[in-house]
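One structure, pasted below without further comment.
Only one protein chain is missing from this complex, and each of the others stays in its spot.
Up next, subunit A:
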Amino acid sequence: MKILHSRSLIALSTTALALPGIATADAPPTQSTLSYKISNYKEDKLSRSEVPFGDLDRYDIDVHQFQLVSPISRNMSVEINANYESLSGASPWFTSTGLNGEPIVNLSGASGIRDRRSEINIGSTYYLENGSFSANLGYSEEDDYRATYFGVNGEQHFNNDLTSVSLGFSYSADDIFPTDAKIFNRVNKEDKRSTSAFMSISQVINQFSSFQSAISLTRQSGFLSDPYKLIDVRPESKRQISWSNSYRRFFKNANAAWHINYRYYHDDFGISSHTVDMSWHQNIGRSIKVIPIVRYYSQSAANFFTNVDDFLKPVTQYQSSDYRLSAFGAISGGLNFVADLGQWTATLSTERYIANEKYSAYNVSKVSTALVSYNRISLGIEYSF
């Protein structure tokens, strides 16, 4: 849409856009889009001081994502997603203490891990006068993991489309069957169930700004431990809550939009976290957009986190040295480019992420080994027809 210059014009456009015949209700896509994205995610090598023996390489993952969105009737659209990931590298196997009593990490297998993940997801959206209803079904498979999931979501607009409320529910049933279970005395086959419900409300404040707030509740039950760790015992159920907020504002003089998001998370493992991110969506001309992003994240440790595995502890007692359960902070920055070339759209995104206990906003009583830092780069193309 054209950028409106005068205050009067904004006033006239605001009331005109509220007219029911003009107000943009939900509409199914009128075009089909086919997109493909390739991403590489590479964790930094660990240092020799953290890993006295063996390989230092961690995960290196290539991801291929295909998506087709297509209208199938006046009120309906379908969406098909197919993803393929190939992973190599190593993950922490167990932690122990070094010669000076400092925690050290031992990575899994000298030859590292190789795995592939394939996923397919099919969804459909039905558009109503003042909202939409959608459902999706998905299946994902790895050498040692299988997940089947579905979700439903309804959205309703009120107040001349200035307010929308959305409710959703999803369920996932996962099976875990670790490789080389016999050799390493791993569990044979376990399962896990996740149930999630969420509600969100979005409000258009004026022509230039909007606000959204969402609450999501999740309950997981079953085998929640890491089967590849020598010792990792976690509770069999977990309840989590997250509260997300986002504010967007368009600056017409700069021809740019500012997005700020804040998310609070808490679960009954004892982890609480805060995430704040900000991005600036700068339009350059009609077809180029440059988006710098910064993000800060910090979490507290799970109640049973340890940085040195305790092999003497009874297996009925919880413990895990997974760095993702430790208290830490992380800073990441990224730069995205989007080029709109008529029927084609190309995107390039890059991200650098660094986790460190020094960045933590929470008290760090046990410093985790093997906190991750990574680079991510992805390139995507989209074709509309």
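Here, contacts are C-beta pairs under 8 Å (C-beta built on N, C-alpha and C of every residue); 3 or more make two chains touch, one makes a residue touch a chain; residues count from 1.
Here is the rule we use: contacts and distances are computed from a predicted model.
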Check your understanding: The complex has one chain missing from view, so what does its UniProt entry call it, picking from "Tryptophan synthase alpha chain", "Carbohydrate ABC transporter permease", "FAD:protein FMN transferase" or "Nitrogenase molybdenum-iron protein NifN"?
Key -> "FAD:protein FMN transferase"
Revision key, fill the gap. Checked against the full complex, the residue among A:S8, A:N100, A:T316 or A:N363 that touches the missing chain is A:S8
Study note, to complete from the structure: Filtering A:P20, A:G101 or A:P314 for touch with the omitted chain leaves A:P20
Practice item. Could you please point out the subunit A residues that touch the chain left off the display? Key: 1-2, 4-6, 8-9, 11-22, 24, 27, 30-31, 71, 74, 160, 342
